[in-house]
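Report on the following structure.
For this depiction, one protein chain was excluded, whereas all remaining protein chains were kept in their positions.
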Amino acid sequence: MTSRTSIHLTINGHDHELEVEPRVTLLDALRDHLGLTGTKKGCDQGQCGACTVHVDGQRVLACLTLAAQAQGRSITTIEGLAEQDGTLHAVQAAFLEQDAFQCGYCTPGQIMSAVACIREGHAGSDDEIREYMAGNLCRCGAYPHIVAAVRQAAMEAAS
Amino acid sequence: MTVHELRTRPADSKRGDASDGGALAGQVGGRLSRVDGPAKITGAAKYAVEQQLDGLSHAVLVESTIAAGRVRSIDTAAAQAAPGVLKVLTPDNALRLNTATDWLGTPPPDVPYCPLARDITFSGQHVAAVVAESFEQAVAAAALVKVSYDEAPVIADLSDAKAGDGIPVDAMTKEWGDAEAAFAAAPVRICAAYNTPREYQAPMEPHGLIAQWQGDQLTVWEPSQWLDGMARTYAEWFGVPFENVRLVSPYIGGGFGSKAFAYGYGAVAAMAAKMLGRPVKLAVTRPQTFTAYGGRAATRQTVALGANAEGQIQSIVHRGVNETSVDGMWVEPLGSVTSIMYATPNFSSRQNVVRVNSVVPGALRAPGENPSAFGIECAIDELAYEVGIDPLEIRLRNYAEQDPEAKKPWSTRQLREAFAAGAEAFGWSKRSPEPRSMRDGNQLIGWGVAAGTYPVRRAYGEAVVRILADGSVEVESSSIDMGQGTYTILAQTAAETLGVPADNVVVKLGDSRYARAGVTGGSRLAGVMTGAVHKAATAALDQLVGLAISDPRSPFHALQPNTLVVTEGRISSPRGDGPDVPIAELLGSVGRDRIEAKGDTMPANSTPEERYKNYTTIAMALPHTEGDYSRHSWCAHFIEVRVDEDFGTVRVSRVVSALDSGRLYNPKLAESQWKGGIIMGIGQALLEEGIVDRRHGRIVNNNLADYLIATNADIPDIEVISVGIPDPHSSALGGKGVGELGIVGVAPAIANAVFHATGMRVRDLPITLEKLI
Partner (left out) sequence: MRDFSYLRADTADAARQAGALPGAMLLAGGTTLIDLAKCGVAEPETVVDISHLKGLDGISVDGAGATIGALAKMSHVADHADIKSRFPAVSEALWQAASAQLRNMATIGGNLMQRTRCPYFRDPANFPACNKRSPGSGCSAIGGVTRGHAVLGTSEACIATYPGDLTVALVAFDATVHLGERQLAVDDFFLLPGATPEREHAIEPGEMITAISIPASAAARRSTYLKVRDRQSYEFAAASAAVGIEFEADGRTIRDLRVALGGVATKPWRARAVEEALKGKLLEPDAVRRASLLAVEGAVDHGANHYKIELAPRVVARAILKIGETA
């Protein structure tokens, strides 16, 4: 049995129709079916945060979300974060300025997580940022610079 | 699909601050932001397996569930019949491949190579693979492959009684004086055993590849620390010319030593692609990353130090053992720091390797130096307490003024400066010497110090530099950027050499069709490639200036100058008189659409065979003690830990590290890499351990929830201080190594701090809570 289902996803403000098996995760739908590879697969089991996207404005893991489950919700990925004219989101700009990444593979997830972290009000201190960004692993060890970037963007958002 | 091309943004071309000597951001030594940054922060950077190809099929590996024995049979019927399945590969239908040359350049035996095993030597070995139309179908069908085995007894790990003492590695033996006698006669003696477990690279991007054949041409998109080396392996496996294999790896999501070689799963994917006549993607799963290639071998060392009452070392006797696999050889050089860190008149180091049922171990950040430093840097701390001398002071008393092993002067060794700068910034002088003498509520506070070092590995390199009609510059190399900043520092090098703004330079990396490059590992790439780009850019500049002077159509022709200067992309007379024109205008006036120069640092009379060998093996690497000097990077880590006295949990609360990597090509990026090494070292010290089920010879924590790497919450702010000076003996532009250095010495600094906090000496990594309660 290979059942396919037709689903409708709203991603970065654009509508997409796709035929997928129900078992296809949102992560694989984005990467393999829609070519939106900015969302990364680091573990595929909810243990690293590389696949962080926003669903209805909340940061979630795309690897443990079925694509079918996301139908009817609004999805934002790293590709949809900057403005249409290419102007970077404040968090993206801060990541570049603070050198908050090296290999870049965890970076889209870190940035999506950081945007939500600030919006949730969990960027009030360095320790709070560390705790609320702990779900995004970075093997290059950019953590202190990620904290600096989140702090900087949070201050810009507050001012 | 093309390799991503990058331009620096004008906004980043700002002046550096005083800490980098005031170098312009766009010049060598400036704090230019990562030029590949915009692509990475917007999701535009396409990593290897993210290429979207028509007709792509998906392969999933089936792994052995026993660690020793033989495959009796493989029942593929259910998998074959599953929806979407295109092929089930087993040893029975696999293509016959050739064995390939190893990385040392050893000619291979004339025996066939099969990446799917019948004889099982470790749990997790590839035994079959399923290729299907979709990833989900391949995963589901792979679970239907039924493998039956005849099991054999397992040698689980170093402590297995069946493992024995192992095989002596004579090449690791280092001896001078009479170490055993001097130790026996020393007034102060300490001797202890230090163990490190299996550790894993765990890059955030799992391994994998897409393989596509077009006729006898193979293209492989695969994250790679060594395109030319891996291309050679694929070419030899499949019996096609080297030129027929193209490796593409524009971005690498972390390697740490694990992405330098083509592994068995690569052969499986390329084989499947050939058999199916379709491109095949094989993404190694996170659990498979623990067995598809090797992490750092588990190690054991004993370090015996004989000293006088003043703490001066009179003898070091060192014995080491590391795990290797049943059918492969990995030597983790455990005496590498032991033999050079401190002056001693008597020294002996010997090492064995022990065969166990595991995948052959591999390189992980500072292989050798890392565990070696854990032994000697803990041991000297123990000696410090034994003789009642400050741990920093005892290191200075035993300072090696020259390489004790090679008996040559250091090219540069700013270790004394590192100790001084680090101690000052950390406030070491305020340390209370007694263990358990510093606390904050339930937390015992400890301060520890340790040194680290890594040799300067040198090799030859080449690059192409092109000045285009619009005055912009292209740099091409098949070297790679896995986060160290290659794109950025090569743009800076070309910009400075040519006199153009860095944002006018496009660096193209990660395609084996570009100018060749050797392995990216051992912190050698920056030194090799800045030298090659500098040479190629200098040649391009010479051509440009030559053209301006000699071409009758050039505005400079009538002036008959001897030379010209290029600054900010404009060419003019050095005296400031005469024309001052943009490069583009000059090229236009002389009717040229480009100037191209290839530069390499190979000896001029090198043969094509030598060049091939240089880029596809490490056989031509230059020893760090070649010639008159011994070349190394150095560092000193000062670390504060807080240990909960009831729970035994250790948290690192403060780190100050002073490092000597020679001249920094880009301090902003070098600091990031140092910190990354330190952070990996914190994880190594406190968290990381591959845990073996000894009955099954299998790693049971093969995932990122159970193999713990540090999270953001585990890491304090970290201060790094550069104490390096340009080292002309180490590289063309004066840099030494950066990437490997930072981790070396972190684990012993933490272990020493834990002792200072608790009075308990933990000699087995990681330092987990049950060892302290």
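Going in written order, the chains are labelled A and B, and every chain counts its residues from 1.
Simple rule for what comes next: a residue touches a chain if its C-beta (ideal position, glycine included) is under 8 Å from a C-beta of that chain, and two chains touch if they have at least 3 such contacts.
Nothing here was measured: the structure is a model prediction, and the numbers come from that model.
Novice: Considering the whole complex, which of B:D75, B:E243, B:E310 or B:D646 touches the chain not shown?
Specialist: B:D646
Novice: Using the definition of touch stated at the top, determine which of B:D216, B:D542 or B:D706 touches the missing chain.
Specialist: From the options B:D216, B:D542 or B:D706, the contact with the absent chain belongs to B:D706.
Novice: For chain A, which positions touch the chain that isn't shown here?
Specialist: 1-3, 5, 21-23, 25, 44-46, 49, 52, 58-61, 63-66, 68-69, 72, 113, 116-117, 120, 122, 130-137
Novice: Need a quick check: the contact residues on chain B for the chain that isn't drawn.
Specialist: Chain B touches the missing chain through residues 65, 83, 123, 136, 139-140, 143, 442, 644, 646-649, 651, 686-687, 691-693, 695-696, 698, 700-701, 705-706, 708, 710-714, 768-770, 773.
Here is the rule we use: only the chains that are shown with their structure count from here on.
Novice: Would you kindly tell me how far, in whole Å, the mean C-alpha position of chain B lies from that of chain A?
Specialist: For chain A versus chain B, the centre distance works out to 28 Å.
Novice: In the complex formed with chain A, which residues of chain B make contact?
Specialist: Where chain B meets chain A, its residues are 12, 33-34, 36-47, 50, 52, 83-84, 134-137, 201-206, 251-256, 283, 285-286, 482-485, 668-669, 671-673, 675-680, 703-705, 709-713, 715-718.
Novice: Which residues of chain A touch chain B in their complex?
Specialist: For this pair, the touching residues of chain A are 1-2, 21, 23-24, 28, 31-32, 35-48, 50, 77-79, 81-82, 88, 92, 95-97, 99, 101-108, 111, 126, 129-131, 133-147.
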